[in-house]
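Provided herewith is a single structure, encoded as structure tokens, for subsequent inquiry.
Complex shown without one protein chain; remaining protein chains in place.
The first chain written gets the first letter, and so on, giving A, B, C, D, E and F; residue counts start at 1 in each chain.
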Amino acid sequence: MSRRYDQRVTTFSPEGRLYQVEYALEAISHAGACLGILCSDGVVLAAERRNLSKLLDKRGRITRASEKMYEIDNHIGCAVAGITADANALIQKARLFAQRYLYTYNEPVPVEYLVQQIADAKQSYTQFGGLRPYGVSFLFAGWDRHLGYQLYNSDPSGNYGGWKAIAIGQHHAAANSMLRQEYPENPEAMPTMKDGMRLAAKVFAKTIDLSILDVEKLEFTRVCPLDACTNANILFHNVSDEELKSAFEEVKRELAQASGTENT
Amino acid sequence: MSRRYDQRVTTFSPEGRLYQVEYALEAISHAGACLGILCSDGVVLAAERRNLSKLLDKRGRITRASEKMYEIDNHIGCAVAGITADANALIQKARLFAQRYLYTYNEPVPVEYLVQQIADAKQSYTQFGGLRPYGVSFLFAGWDRHLGYQLYNSDPSGNYGGWKAIAIGQHHAAANSMLRQEYPENPEAMPTMKDGMRLAAKVFAKTIDLSILDVEKLEFTRVCPLDACTNANILFHNVSDEELKSAFEEVKRELAQASGTENT
Amino acid sequence: MSRRYDQRVTTFSPEGRLYQVEYALEAISHAGACLGILCSDGVVLAAERRNLSKLLDKRGRITRASEKMYEIDNHIGCAVAGITADANALIQKARLFAQRYLYTYNEPVPVEYLVQQIADAKQSYTQFGGLRPYGVSFLFAGWDRHLGYQLYNSDPSGNYGGWKAIAIGQHHAAANSMLRQEYPENPEAMPTMKDGMRLAAKVFAKTIDLSILDVEKLEFTRVCPLDACTNANILFHNVSDEELKSAFEEVKRELAQASGTENT
Amino acid sequence: MSRRYDQRVTTFSPEGRLYQVEYALEAISHAGACLGILCSDGVVLAAERRNLSKLLDKRGRITRASEKMYEIDNHIGCAVAGITADANALIQKARLFAQRYLYTYNEPVPVEYLVQQIADAKQSYTQFGGLRPYGVSFLFAGWDRHLGYQLYNSDPSGNYGGWKAIAIGQHHAAANSMLRQEYPENPEAMPTMKDGMRLAAKVFAKTIDLSILDVEKLEFTRVCPLDACTNANILFHNVSDEELKSAFEEVKRELAQASGTENT
Amino acid sequence: MSRRYDQRVTTFSPEGRLYQVEYALEAISHAGACLGILCSDGVVLAAERRNLSKLLDKRGRITRASEKMYEIDNHIGCAVAGITADANALIQKARLFAQRYLYTYNEPVPVEYLVQQIADAKQSYTQFGGLRPYGVSFLFAGWDRHLGYQLYNSDPSGNYGGWKAIAIGQHHAAANSMLRQEYPENPEAMPTMKDGMRLAAKVFAKTIDLSILDVEKLEFTRVCPLDACTNANILFHNVSDEELKSAFEEVKRELAQASGTENT
Amino acid sequence: MSRRYDQRVTTFSPEGRLYQVEYALEAISHAGACLGILCSDGVVLAAERRNLSKLLDKRGRITRASEKMYEIDNHIGCAVAGITADANALIQKARLFAQRYLYTYNEPVPVEYLVQQIADAKQSYTQFGGLRPYGVSFLFAGWDRHLGYQLYNSDPSGNYGGWKAIAIGQHHAAANSMLRQEYPENPEAMPTMKDGMRLAAKVFAKTIDLSILDVEKLEFTRVCPLDACTNANILFHNVSDEELKSAFEEVKRELAQASGTENT
Partner (left out) sequence: MSRRYDQRVTTFSPEGRLYQVEYALEAISHAGACLGILCSDGVVLAAERRNLSKLLDKRGRITRASEKMYEIDNHIGCAVAGITADANALIQKARLFAQRYLYTYNEPVPVEYLVQQIADAKQSYTQFGGLRPYGVSFLFAGWDRHLGYQLYNSDPSGNYGGWKAIAIGQHHAAANSMLRQEYPENPEAMPTMKDGMRLAAKVFAKTIDLSILDVEKLEFTRVCPLDACTNANILFHNVSDEELKSAFEEVKRELAQASGTENT
């Protein structure tokens, strides 16, 4: 029965649903998982790499090295789940918007303001005829002088929200429920970047597989000072393989202990 | 039979109905409930929070803390039931309109004038091809020097109206009928903000559940002077948790007494 | 069979009918009844209030107090039957047009000229693809220096006409037939405003119910000098509750007598 | 079978027919009859009034007094059969065009030139998608210095033609065949206005009913000097009730004689 | 099977046919016949009049006297088969184009250049969505200083061609085959206007009926000097009734002889 | 099954085919055959005339004399297979483009550059909604100072290519296979114009019929100096009937010998 209402973005079903938007969400729920965790000293984004071909050329700028992580401005970046080409088109818009804001007001674009622009662009593709929704969800990580470190999600309907920790893509339900258990409730006890990265790794390991803990299969970026010592400018940048490896080792050990404990 | 006329916003059914508008209303009747109550010293808006995830980041400005309450200008705010992304798009328009009015006439936009702009925008989406209606209803609370405190609703058809008290979203029929009984008929006996908040809490408790009376599950905003003592500028702002908690306690006690009385 | 031609405003049926326009008329024939009566000293508009909720906020300007009566300019007003949101959009146009005319020619817009503008707007929505007709009929009451007091109707097809007395909305057939019997044929014997109001009340009482004669359930506006004594400027304004009540009393008495007479 | 080609104005049927245009003509063939007769000293237009309600307000200008007759410029007028709202929209165009011509060239617009503009507007509505044809036919009566008195018809397809006498609307076939018999073939023997009006009355009486000969039921306009004696400017104007009544009397007498003769 | 491809001008059938264009041609093949004959001293156009009503007003300019023949410029005219309203719209374009050319280059538009403009306009209506082809074919007769007298046809597909003699409309196949037999092959032996007119009359008599040879039923125009004696400017003009009658007489006599001969 | 994907130019079938383009190609494969042969001293185009009516007016410029051959600029011409009206529209574009290039750069447009423009115009008609592909293929013959003599084909999909010899239209498969056998492989042994014309004639004779070798039934044009002796400017021009006749004679003799040889 629902079939009659699912072919046009501009048609409500009798229950008030927009099927085309739900189908776009369906596409995303099969995409590689992404995780974001807000920390006391930064934001961590992590994503599962699906394309593991050895032939990929990973040199150079962040945009090329990854299908999942994109820098938007120095202080804002995002992780992507869904149709990569749609993501590219929206990220172009976001970059342009960020530069225009900088040029006009001579200060970096506030994170939520940029997120809202992208969300509104998505919403309009769910309301006008002859279009389809953008088949992509984002996790935005950023910093601004108003609210400090921030983490947002944005889905094909044009909805967005601020989160302490969130997962999108495959297994997102399981991952989110695990995040709810593990993320400290007390705002004072907000995890450090180090804890955040370990938490992210643990969630991947539990919802997917222990073997995912591999610098080839997972990608981590963060918004924080490039070098914690100097504590200089806040930047969106990749986590180095060394740091990742040591985090993965810790998580593996911890999980082994836990399972050991369990087995006893 | 009705099926033939329900797929396009630009088609009347033989009985003169616009099914797409009715389907949009259907979507709203499943959304979290919102209540508005006009008081002698302000307007109260209250809304049921559906997204109770502990991971939500509630810091900062009102727009981020809530999916249900939005400030439009200092003196106007609204509660939302329906598709949040659609609401965002319309609220952007409303904010822009309010600022333009202020800039042009150097006085805050009159409440009804702003409501009418939003209502007309909604109406046009029920008459032109290739569009769908906005799937969202609003309660607007505001103050202006012409009519003082005011409360309006606006639905997807483009209809709007001024009310003393009104509920939208789930259980709105039950809530409205309870409001009709409890809201004083005599215009002289208009409730104070304190009474209004208790009335709102009571309606939620009766139409949903006593357990809803929780600062995590209900959100209250109001248009009134920020501090009743100083009686300074009128502002749209959140009700503090403390105030809410004490109001909830009173209502719980009252309801317990009533049920006690009933049981005897 | 007719089904094939009833889904687009731009399609004639084989009998040359435009079904979408007829469906819009169907919507109007279920709306609250409106009556207009041309009098020697003004024009009376009367409308049945459907929304009787005690919670409606009736303060302030005419546009807020009523869903059925709208002022367009000082000297022109209208009663509405049908989809209120559609009416709002057209009334916005009418007000703008009236002010532009005043600004350009420095005299109030002639009544028929304004009516024609609205009618042409409606017609164009019955001829172009991707639109639906406006689902609303109007009664316009006004005064200008060319023709004095005037009364017009306008329906969704774009038709309009000048009348001495006319009813639209529910029971319009019965009401119009009663008006034909009761309205004096002799142009010299045109009723006064007082008679006109009584006639309107009688028609409502007979076609709906005696209980309708209640200032809560019926709304009366008129175009005439605000104060008959001073005979100052002609204005579109509400009839006061006192005046209405006394008129209703008279009509009730008359009808009781008549029914008494009948019963004897 | 024809059903497949009858829902869009932009689709030829396999026999090369445009069904939407034919359906529009169908609508017109049920409309009140109109007659035009070219006379040596003017042009007569006559139309059957369908809306006989005593409540119609017939005061004032020609546009209000009639649903069937419209002045376009001093020297041109028309009678209408079909959808009145469509006619209004086209007549607005015609009036504007006539005034622009006058303004530009400082002489009244030639009759055929104006008729052609209206016909071309109609044609374009039979060729472009998303439109429907205008559901209205016209009889244009006018005078210009090139061709003197002229009479034209124009139908929904965009066709138009010059005629000595023609009928449109209901019974047009019977009326036209009667006109062919009664209108003198010899161009020298062209009827006078008086004869023309009697001929028109006779045609109505025979194709409809003798009782139609009533100043309430038939409406006559003409293009000729307002006062034959003074022979001043040529004007489009109504025929007075007195003149009509005497013409109707004559025709009734004549028909009675004829039937008397027949019966003997 | 063909049914699937015949409702849109923008759809090829699997055999590569454009059915809408073929249906437009079908409409034309039922229209009144038109003939054109290129002569040594001019071009003759002849057309069968279908509307023979005595009530037609034939006074005045060529455009009014005829539904089949139209002057485009002094030196170019055309005969029309098909939907008259479509023809009017195209002829307006052609006249405008001719005047613009004259204004720009200060010389009359070359015949083929104008024909090509009209043909290109027609072609575009067979390629773009939301349109239908023009349902009309033309015969253009003209003279220019490059090629002298010329005769072209143009059909709804946008095709056009130069001809010595050609027939369109009803019976065009029979008429064209007869023209092929009777028109002299030797370019030196090109017929004179007199012969051309007789040939045209003969073709009509044979393909339709002898009774068609009547100045009421056939219409002849030509491009040639208005008066052969003075040999002044070349003009598109009507053939006088006298000339036509004498031509018809000759043809009747000839055909009678022929049939006499045959019968012996 | 394929039926579902063949009605819109903007729809891929599941096998990735564009049926509307294939249907347009189907139309062309029934059109009169065209041949092009690149020679050492020019390019020959040859086409089968389908419209052999004696009544065609072949005077004057190349555009009129032929439905198959069109001059684009002095140094470029083309042969056409398919819908002539579509060809006309594209050739207009090509001529305009060639003149604009000449005006801008003061040198004749390079052949391939012009071909590419036309091909791109065709491609866009296979990708946008509400259009159909151009139903026409071209053979372009031209000369420029970059590559000398050149021969291109262009089909409805927007594809084009450079060829030494190629056939389009009916029997193109057989003709192309014959050309592959007869055209010398060695670039040094490129045929002269004389040989090229004989080869073309032979291909027509073999794939169609010996009787096709008739100056009425075949049309030859070429790009080469008008007069080989003077070797003046390169021009696109017709091959004279005398030259053609003698070439046809030679081919007939040759084929007769060959068949004689065969028979022995």
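Here is the rule we go by: a contact is a pair of C-beta atoms (placed from the backbone, for glycine too) under 8 Å apart; a residue touches a chain by one contact, two chains touch by 3 or more.
Remember, predicted model here, so these are calculated numbers, not experimental data.
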If I consider the whole complex, including the chain that's not displayed, which of F:Met69, F:Val109 or F:Ile166 touches that chain? F:Ile166
Considering the complete complex, identify which of A:Asn88, A:Ser124 or A:Asn238 is in touch with the unshown chain. A:Asn88
Hidden partner sits against chain F at residues 4-5, 8-18, 38, 112, 116, 119-120, 122-124, 126-130, 146-147, 150-151, 157-159, 161-166, 176, 179-180, 183, 185
Which chain A residues touch the hidden chain? 3, 6-9, 19-20, 23-30, 51, 53-60, 63-64, 67, 83-86, 88-89, 92, 125, 129-135
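We take it that only the chains that are shown with their structure count from here on.
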Please give the groups of chains connected via touching, computed with chain C left out. A, B | D, E, F
Which chains make contact with chain A and with chain C at once? B
Taking each chain's centre as the mean position of its Cα atoms, how many Å separate chain B from chain D? 58
Could you please state the distance in Å, as a whole number, between where the Cα atoms of chain B are centred and where those of chain E are centred? 72
Residues in chain F with touches to at least two other chains are numbered none
How would one label the connectivity among the chains shown: line, ring, star, complete, or other? line
Mind listing each pair of touching chains for me? A-B, B-C, C-D, D-E, E-F
